[in-house]
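A single protein chain has been omitted from the complex, and every remaining protein chain is retained in its original position.
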Amino acid sequence: MKDKIIEYFMRDRFAVLAGIKILEVEPGHAMVEMDIAPKHLNAAGIVQGGAIFTMADFAFAVAANAGGQVTLSVSANITFLKSVTGKKLIAEAQEVSPGKKITDYNVEVFDESHELIARINIVGYRKRSKLELS
Amino acid sequence: MKDKIIEYFMRDRFAVLAGIKILEVEPGHAMVEMDIAPKHLNAAGIVQGGAIFTMADFAFAVAANAGGQVTLSVSANITFLKSVTGKKLIAEAQEVSPGKKITDYNVEVFDESHELIARINIVGYRKRSKLELS
Amino acid sequence: MKDKIIEYFMRDRFAVLAGIKILEVEPGHAMVEMDIAPKHLNAAGIVQGGAIFTMADFAFAVAANAGGQVTLSVSANITFLKSVTGKKLIAEAQEVSPGKKITDYNVEVFDESHELIARINIVGYRKRSKLELS
Partner (left out) sequence: MKDKIIEYFMRDRFAVLAGIKILEVEPGHAMVEMDIAPKHLNAAGIVQGGAIFTMADFAFAVAANAGGQVTLSVSANITFLKSVTGKKLIAEAQEVSPGKKITDYNVEVFDESHELIARINIVGYRKRSKLELS
């Protein structure tokens, strides 16, 4: 099942474009990483906020859908704590409050020195449909 | 000045990677567009939330820095209103409350039929430094 | 129906404690007001953020439930734009994106000079149950 979930999410082309890889996945929890490359930098030479958000939202999507039920992001709040100038980022998503319809996730993004870079709170909505795993 | 601002922001490699272009820019306001391509899609075949956020954050950055003072995103809240299956997205950033240190922007993302796709509220922090325009 | 909705929401004791009154209500829209009194002030002598949030959340609740279907706040984002030192606040809630299950509201809080004091984005969840109007 875990392999099928990873295979399914590796069809996310925007995550692949950004170079994001899944490290861990289980229902309610996921960890993804991104090696920082020039393509992630903004005009000021630091990692673009959109790249950080993309990692966080992807980690949420992997964790929230890992149980097989389709779950969409409804609303997300990101706080940027530190400019990134390192080599790698890791995003960890953890379900805080499981609900039948509404679910709440905490996502934290760290750099390779385990410094907290950003915090993201994502509210998801569970649909009735199942994930179309191959 | 406007050309220099556009030239500066076209050095944002993550925005360029995502295919985002600046349509309009003046201090406190910007409009950017993104032609939807397969690279923007997630595993479910709809535009990835990260691509939508990246547009919005970029539109904010362009508008908030257009006056020449460096302004960073501190916190952003995005609400996803509609799945995107169309051909183009436009993000428009507008300053709501100008402050010397803290600024608040409203960003709206529309599709080509002018349907509202996402709303983003971004709080920025103005640094003392000036933008390094070439 | 409008009278019954107002009567129902005037049973909200925390809103009554705060001195909030309903000015307008229809499905998807509401306006409430609060005359500023010493009881609303924080230790610094300005209107407490909680009083402003309470108005905004109440305006949302009135608007979102006015159609008769129970709707709960799931997540809310408030940006405080200006300290309040005036005499009256008005909060106006407007539905942005009606959905069967998830609904998104924009709420704006103004003072008596029509200056924008705070912006609030609230995501609500519609339950199946109906409001118990007397």
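For the reader, a short list of remarks on this structure follows.
As written, the chains take the letters A, B and C, and residue 1 is the first residue of each chain.
The working rule: a contact is a pair of C-beta atoms (placed from the backbone, for glycine too) under 8 Å apart; a residue touches a chain by one contact, two chains touch by 3 or more.
These figures come from a predicted structure and were not determined experimentally.
Residues of chain A that touch the chain left out of the display are 77, 79, 81-82, 96-97, 104, 106, 116, 119, 121, 123. The omitted chain makes contact with chain C at the following residues, 8-15, 17-18, 38-44, 47-51, 53-55, 57-58, 61, 70, 72-80, 83. Even with one chain removed from view, chain B keeps its contact list with that chain: residues 74-75, 77, 101-102, 104, 121, 123, 125.
Quick note on the criterion: only the chains that are shown with their structure count from here on.
Between chain B and chain C, the centres computed from C-alpha atoms are 29 Å apart.
Chain centres here are Cα averages; for chain A and chain B they lie 20 Å apart. Counting partner chains per residue, chain C shows two or more touched chains at residues 77, 104, 121, 123.
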